[in-house]
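With one protein chain withheld, the remaining protein chains of the complex are depicted in position.
Here the chain labels run A, B and C in written order, and each chain numbers its own residues starting at 1.
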Amino acid sequence: MGNSFGKIFRITTWGESHGNSIGVVIDGCPPGIEISLDFIQHELNRRRPGQSNITSPRSERDKALLRSGVINNVSTGMPITLEIFNQDINNLSYEVIKDKWRPGHADFTYDVKYGIRDYRGSGRASGRETAARVAGGAVAKLVLKRFDIDIYAFTRAIGNIYSKVLDRAEIEQNIVRSPDREAAQKMIELINKVKEQKDSIGGIVELRILGLPPGLGDPVFNKFEAVMAYAIMGLGSVKGVEIGDGFAVSNLKGSQNNDVFVNKGNKIGTRTNHSGGVLGGITTGEEFILRAAVKPPASIGLEQDTVNKNGSSAKIKIEGRHDPTIVPRIVPVVEAMAAIVTVDFLLRQESIKAFNNNF
Amino acid sequence: MGNSFGKIFRITTWGESHGNSIGVVIDGCPPGIEISLDFIQHELNRRRPGQSNITSPRSERDKALLRSGVINNVSTGMPITLEIFNQDINNLSYEVIKDKWRPGHADFTYDVKYGIRDYRGSGRASGRETAARVAGGAVAKLVLKRFDIDIYAFTRAIGNIYSKVLDRAEIEQNIVRSPDREAAQKMIELINKVKEQKDSIGGIVELRILGLPPGLGDPVFNKFEAVMAYAIMGLGSVKGVEIGDGFAVSNLKGSQNNDVFVNKGNKIGTRTNHSGGVLGGITTGEEFILRAAVKPPASIGLEQDTVNKNGSSAKIKIEGRHDPTIVPRIVPVVEAMAAIVTVDFLLRQESIKAFNNNF
Amino acid sequence: MGNSFGKIFRITTWGESHGNSIGVVIDGCPPGIEISLDFIQHELNRRRPGQSNITSPRSERDKALLRSGVINNVSTGMPITLEIFNQDINNLSYEVIKDKWRPGHADFTYDVKYGIRDYRGSGRASGRETAARVAGGAVAKLVLKRFDIDIYAFTRAIGNIYSKVLDRAEIEQNIVRSPDREAAQKMIELINKVKEQKDSIGGIVELRILGLPPGLGDPVFNKFEAVMAYAIMGLGSVKGVEIGDGFAVSNLKGSQNNDVFVNKGNKIGTRTNHSGGVLGGITTGEEFILRAAVKPPASIGLEQDTVNKNGSSAKIKIEGRHDPTIVPRIVPVVEAMAAIVTVDFLLRQESIKAFNNNF
Partner (left out) sequence: MGNSFGKIFRITTWGESHGNSIGVVIDGCPPGIEISLDFIQHELNRRRPGQSNITSPRSERDKALLRSGVINNVSTGMPITLEIFNQDINNLSYEVIKDKWRPGHADFTYDVKYGIRDYRGSGRASGRETAARVAGGAVAKLVLKRFDIDIYAFTRAIGNIYSKVLDRAEIEQNIVRSPDREAAQKMIELINKVKEQKDSIGGIVELRILGLPPGLGDPVFNKFEAVMAYAIMGLGSVKGVEIGDGFAVSNLKGSQNNDVFVNKGNKIGTRTNHSGGVLGGITTGEEFILRAAVKPPASIGLEQDTVNKNGSSAKIKIEGRHDPTIVPRIVPVVEAMAAIVTVDFLLRQESIKAFNNNF
C-alpha cells in the first residue's frame, strides 16, 4: 500500500533499485497538455546518479520510455506511463547485507513488517524509487506551464554551511545546487572532506513557488501546507519540514508574526511573508516557502556495529557506490512532489471556480 | 472537501465556531471496544477554553453527546458520532470583522477561495473545530488500550523558555502543560506578560509514543512520519514538524546520526534513537518523537494595519476572548491526531500480519 | 467502514434505527448554493414511514435539523450536516429477535462479522438509514438546479403488474408512485392483498435523468453507469441493476443495439437510445435510464423457520410495523443517490473543462 500520491492528479510508482524497471503511472493529467520527453529527461538527468563527483558513481542513464496516454506529443486524459529500465546492477555486492541490518537503513523494518525483503540495493527503500517521482513531477510541471506557476528548490545548507545569497541563476551552475556561489565552494569542500572520511553529511533543502493563485488548499485536514508536509516528509531522507518562518515562530509574538494586508494595486497581498504564503491552509498568493531537513546518507564506509538476522552482534562496512550527501540530488525530487501537489489542488479548485467568480 | 482524515479508521468533522453544533463521525472503529463517555469528556476538558487564566475565557462545557455506533457502552463497528452544541456565542462582537480581513487569519483566503465566509468567530477556520478531532482521538485512544500503546504530548517551549526536564507526572500538574516544573513557572510568567501587552506568543509542542510495535507505516508515500506530519501540519497554528533529531540532522554526519542495532534481549532495538522511532517510513519499535512549531495566535488586542474588502486601508483591534498562547490547548489535539494515525496504521497492519508470523 | 459515498461531493451517514439520531455530513458542496430546508424536508417526507396505508405505520416526522455549513441560507463550502432525531422508538418489540436470526435480514451476517449487533429495529441495517441519504441527495438536487438537470424515478412494477404508460405528472399523484394511473390502482390492490396475507411483494424502480451534459463519467473503472450501479446496488433491497435496454441486450444483434448518431441541430445525438445515455462509460447527452429490481421486504408476519444464536431450530413471526412493499418509498432514495453521483461527476468534469472548450 501507499504507492500512490494525489487525489485528482495521481501518481502510482513501482520498482526496486535492482529489479527490472521502475516507473510511474500518472492518472488525471488533463487532456491537451504538450508532453515533452526532452523536458522529462532533463528533469531525470538532474536527479540521476553519476552526474558529478559528489554523487554516487552508479551509472544509470535513467532514460524515460513513454508507454501510454499520449498521441502526437499531446496528453489524451488517459494514464501516462513512463518506464525506466535499471542498467547498472551489481547484485553481488549486496549479498553481504542479505542477513545483516544496516544501521539507518530500512532493512530491519521491512523484514519485521513483511517477513521478506528485496535486499538487492535496498530494493524499494532505495532512493532510486524517486526517479519515478521526478518523472511524474515533470509531467505536473508541464501542466503548470498553463498557469504561469514557477517552482524551484535549492540547497540551503550542507552541514553548518548556509547559502546566504539567493541568486536563482546560480543554482544549476554548481554541482551542489546552492544559490550562493561562495557558499557552494565551501559546501563542495566539506562534502569532499566527509567523503574522504568514508562518512556522510546532512543539509537543508528550500522550496519556493512563485505565481500561485490565492485559494488553493482545503481547510481543516487537507491544508495546502499539510499536504506539502506529507509529500516532502515522504522522502526517505527528510526528518523535518517547516513553512515560512517555521520553527522560528515559536519565539515570535503575534505582533511580529502577523503579516499585515496591503493593497498591491493589482492584487491584495501582505507586507511581510512570515506565513510562507498560506493562511488557514489556503494559499494567499504570496510566495510559498518550505524548508526540509535532510539527514546524512546512512550508507557509510566506516565500520559500524549492528546485529544479524539471528540476533547476534556483528560489524558492517558498507563499501560501494554511495552519495556523501543526498541534498543536491533531492532538490529536483522536492520540486517534483511540490509540482504534483500544486496541480492536484489547482484541478480541484476548478470545480469551485465554476461556482463563483471571486477567484 | 478535506474534512475527513484516515483510511481505515476515519474521522469526518463538521461545524463552525458559532454555528449550531460541531461534531465528528468516526468510521471504522472496530467492534467490541468499550466506549467511555467519561474518558471522551476528560479529553475534551483538556482542550476546552476557560480551563485556566492563560486560555480564552469563552465558556464552553464542550459536553459530548453520543449519537450512534454504540450499544451497552460497546462499539458495534458502525459509525460513532459525537456532537457538541455551541453555547457561549457572541455574534455581535464579530460584526466588525465581517468586511475586514484580520492579519494572520483565514478571512482573506476563505473569501477569495469560496466567495463567501461564515465570519462569526472565524467560522470553520476557528480552532474550535479541533474539539471534534479531540473527540475522535479519544475514541482512537480507547482502541489503543488493547495494544498497550501510550501517547502523550507536552509543551517543550513557550517563546525562548524551554522545558529541560522531562518529568511526565508533572505535565498535567501545571496549566501550561510543561514537564519541567521550574520552566512551567517561567512560561506562565511570560504568557501573562504578553497578555498584558495585548500580544501573543508561540512555542513548541512535543509528542511521544511508547509501545509502538515495529512494522507500522507504508513505504514510499505513506510513511508513518509522513502521515504524522500531514496530521500535525493540518493544525492551524503549526508551521513546522520534525521527527527525532529533526532539523539538527542537517549538521550531523552519518556516523553520528545512524542508530546502531542492538539485541535488547526481548527484542531488537537501537542503541540511540536519532531517527525518532522510524526507518524507511516504518516504526522500529523505539519511542516515536515529534516536535511541532506553534505560531503565536493571530488575534491580538494591539492595533494593526489591514485592508477592507473593498481594498482600502484600515486599522483593526481584535478585542474579545483570545488565547495569549495556544500551546497548552494544542497538546491534547496533537495527541488526538497521533492516536488516529496510529490506530489507522495498526488496523492496516493486521491484514499483513495475517499472512506472516514475523511481526 | 463504508459509510461514505462520493469523491468530490461526498456524503457520510450515521445512525441506527432506534439510536438517538441519524444524520449526514455532506462534504464538498460548492459554495453559493441556496440551501432550502423546506425542499430537504419535502424530499424526506416522500421517503418517511406512515405516509400512506401501504407503508409502515411507524410515526416519524423525520424533521431535518441543520447543523453546519450554511450562512443566511447559502452554502459556504464547508461540510453541511443534517440531523434527524428518532422519535417513535419501540425497543421492547425487538427483544424477541435479540438472539434469533430473522430470515432475509442482516442479523446473522452482522453477528458473524462484528461479533456484536444493535438488534433494536435492525440497527444500522434498517432502511431508516436511507433517510440520511435522502437528505444528502436533496442537497445534491439543489446543486443540480444550476445545471438544469432533472432527475426522477418511479415504480415500474409491483409483482407482475407493470406501469405501461409513462405520464410523469401522475407519479406523485398516487401512493404507489406509478406513472400509469390504471396500473397504480392494480398495484395498490395487489399490495393490500399481500398485506392481508401477512406477506410482502417485490417490484421494479426506474430512474430517468434528463439534461445531462455529454462527457460525464470516467473511462475504465469509474464509468458513469458503474458508479450508478454501485450506488443503487448499495440499497439494501436491490438485487439487480440494468442500464438502457439492460438484460434485453443479451438477445440483440449489434445492428439492432447500436444507436446511430444523428445531427439534432443544436447537438449531436442518437436516433435510438438502447444504451440508456452512456457510451464507453461516459454520458452521451441522451436520457439516462436505469432500472432496479427490488426484493420483497424480509419482515413478514407469517411464521418462518430459523435458527437461534446457539444453533438450535426455532420459529419466528415478525409482528409489528412493516412495509408490505418498499418500492414506493425507495423511489426518492434512488433519486437521491443518482443526484449525488451526478453532482460528483459534474464537479470532477469542471477541471477538464478548464483545459478544453469542446465540452
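In the analysis below, a contact is a pair of C-beta atoms (placed from the backbone, for glycine too) under 8 Å apart; a residue touches a chain by one contact, two chains touch by 3 or more.
Quick caveat: nothing in here was measured; it's all calculated off a predicted structure.
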{"item": "Residue among A:I8, A:I54 or A:A293 touching the omitted chain", "value": "A:I8"}
{"item": "Sole contact to the chain not displayed, among B:L37, B:I89 or B:I352", "value": "B:I352"}
{"item": "Touch criterion as defined above, residue of A:P79, A:G246 or A:G301 at the omitted chain", "value": "A:P79"}
{"item": "Residue among C:I35, C:I80, C:A131 or C:V194 touching the omitted chain", "value": "C:V194"}
{"item": "Interface with the undisplayed chain - residues on chain B", "value": "7-8, 30-33, 77-78, 146, 219, 347-348, 350-356"}
{"item": "In chain A, positions touching the absent partner", "value": "1-4, 8, 10, 12-16, 19-23, 25, 27-28, 31-32, 65-69, 71, 74-81, 83, 113-118, 120, 123-124"}
{"item": "Contact set of chain C toward the excluded chain (per top definition)", "value": "1-5, 13, 101, 103-106, 108-116, 124-125, 129, 157, 159-160, 194, 197, 199-204, 214-223, 225-231, 233-234, 236, 239-263, 268, 270-271, 275-276, 278-285, 293-300, 302, 304-307, 311-313, 348-349, 352, 355-359"}
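The criterion applied here is as follows: only the chains that are shown with their structure count from here on.
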{"item": "Self-contact between copies chain B and chain C, residue sets same or different by half", "value": "same"}
{"item": "Inter-centroid spacing, chain C versus chain A (mean Cα positions, whole Å)", "value": "45"}
{"item": "Separation of mean Cα positions, chain B and chain A [Å, integer]", "value": "26"}
{"item": "Chain B and chain C, separation of their C-alpha mean positions in angstrom", "value": "38"}
{"item": "Shared interface positions of chain C, touching two or more other chains", "value": "8, 31-32, 77-78"}
